[in-house]
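The complex appears here minus one protein chain, its other protein chains still in place.
Chain nomenclature is as follows: A and B, assigned in order of appearance, with residue numbering initiated at 1 for each chain independently.
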Amino acid sequence: MSGFSIGGLDLVGDVEHLLSYHFMLNALRAGTIVAVLAGAIGYFMVLRRQSFAGHTLAVIGFPGAAGATWLGLSASLGYYGFCLAGALAIAALPAAGRLTAGLGGYGDESAVIGTVQAFALACGFLFVSLYKGFLSGLTGLLFGSITGVSDGQVLALLVAGAGCLLALLALGRPLLFSSIDSDVARARGVPVRLVGTAFLLVLAVAAAGASQITGSLLVFALLVTPAATASRLTARPLPGLLLSVLIAVAVTWLGEGIAFYSPYPIGFWVTTLAFSSFLLATGYRHGIDRLGRRRPATPRGERRGEVAA
Amino acid sequence: MSEQLPDAGPPAEVLELAGVTVRAGGRVIFSDVSLRVRPGEFVAVLGPNGVGKSTLLKAVLGLLPIADGRIRVLGAEPGRHNSRIGYLPQRRAFDPATRIRGVDVVRMGWDGDRWGVALPGRLGGRAGRQARDRVHEVIALVGAEGYATRPIGQLSGGEQQRLLIAQALIRRPDLLVLDEPLDSLDVTNQAAVSALVQTVCRSHGVAVLLVAHDVNPILPYLDQVIYLAHGGAVMGPPEQVITSDTLSMLYGTAVDVLRDRTGRLVVVGQPDSHAEHRS
Partner (left out) sequence: MTALLAADPVTGLASMLSQPFVRNALVGGTAIAALSGLVGYFVVLRGQVFAGDALSHVAYAGALAALAAGIDLRFGLFAATIGVGLLLGLLGGRGTADDVVIGTTFAWVLGLGVLFLALYTASGSTDNGVANVNVLFGSIFGISTAAATTAAWIAAGLIAVLLLIARPLLFASVDPTVAAARGVPVRLLGPLFLAILGATVGEASQAVGALLVFGLLAAPAAAAQRLTADPWRALGLAVALAVLAMWAGVALAYAAPALPPSFTIVGLAAAEFAAATLYRGLLRPLPT
């Protein structure tokens, strides 16, 4: 296996060295669970154009964790509690204007979400300042750390993650249907509102779980970027979903590995790797489109036909 | 408006197209279209989807370059006198969350393109009062007094359409360019809006260029129609153009024009006609 050494770098040896640390092992386990979750759920988030709601759910965990710490409770409790409550609040907003881009502004709903988000963050700041001497933990809450993942946390993540994936599997087809064409789905008897709420709850659990590893501010990178990259590469739902998961996992592993050997934080590496993949995919898509424009137009697979396949 | 117009009144032709060809994305949308619209004329642009009816309007407004031919609008190049054209683009409804009143949307047609802000109430002086008077006048003309001060997102499609026509009329245009104004309206509203456009056309001498995919609601009012097909166009009075012979020649395939007992025209066998009935 020494053939893997490139330019004097012994990759296999490095990886073995890295895995010999228990905290790195835990970080990789937790990172993998989080990445699989974020990749899968992020795909639907991008499809449903709920990036803003997803981002808000991601940051809403911060006041939860800060508040729980201030009250002497477990931070996990705060993360899950606040994220789930936030998901219900967003789901309760009037559905008018969602997923539509009609004439005139459609910013009212996002203004509400934005207000909720700013208020939640302000509360988080209040809790942090009420809990004196907690300031050093602030950076960890916001930006995460890979060194602090315990065995118990990995187990909890595994349970939450498995639950989320099962829920997503159960929701799968109606969720896809109502994401793409909610009016037709409603006419066909899909409980669109209920499916939407259930999805937001799954998103909240995933965001809360991921927040504990990557920090509140960086969860969003794992949610949106792999999914956006995948949707640039394929228009077919199942391959897109798998690709999104794959990219999320690859980016997380690479990011954790590089962060271990470099002085710079994991958040930087994961977001940068993810963004690079997005840029590459965008470039690729532009190239394909340009080629396609020169040739006689080939009929692109009809979306609905593919969904059924 | 820097260009001085001759004082001899409006030009003989409001709109003149000669051999116009438009290409987009390397594809010819339509070619060799000629058209003349005189002041106070009501002209409909007809044809199946995808033949470039909306593209034709955009070319008239100077929003799209033409590949060949010549367009004169109000005696000048397209785009020069757009403030004398009332334009109603093809559109979907306003989003229900749009928190802007109907009067404000109408007022935008008056001075929405000018820099700065409008001074509120009496501070606006004579210009402000003039603008408000004109807004009320034109809202009364389209019969929208009852709901003009409600947020436009909460109005029905027909109500929104009336207000948008008011917006297009507010500058006393010489030419009204309407893109599918009857689309997404129910039959009653189609008849009402058609009659409204006809009134404006006849009593105010405004030339109207109207895109439609169903000619029936406006048929009694039309002076001329232009029928677009891929590659070409036919223009003339409706009774001459919308006939089996003319349309069959235009499309190069057998097309039948039938007339039912109430006088409605039905075009049968027209290419792509199935795709016309959008939701």
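The rule is simple: a contact is a pair of C-beta atoms (placed from the backbone, for glycine too) under 8 Å apart; a residue touches a chain by one contact, two chains touch by 3 or more.
Just so you know, these numbers come straight off a predicted model, no measurement behind them.
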If I consider the whole complex, including the chain that's not displayed, which of A:F23, A:Y264 or A:Y284 touches that chain? A:Y264
Of the candidates B:R23, B:R38 or B:R91, the residue in contact with the absent chain is B:R91
Going by the contact rule already stated, which one of A:V15, A:L73, A:A89 or A:L126 would touch the omitted chain in the full complex? A:L126
Listed residues B:G19, B:G112 or B:P237, member touching the removed chain: B:G112
Name, in rising order, the residues on chain B that touch the hidden chain in the full complex. 61, 63, 82-83, 85, 87-89, 91, 98-101, 104-105, 108-109, 111-118, 120, 149-151, 154, 167-168
With the missing chain put back, which residues of chain A would touch it? List them for me. 46, 49, 51-52, 54-55, 59, 103-108, 110-119, 121-123, 125-126, 129-130, 135-136, 138-139, 142-143, 217-218, 220-221, 224-225, 228, 231, 263-265, 267-272, 274-275, 278
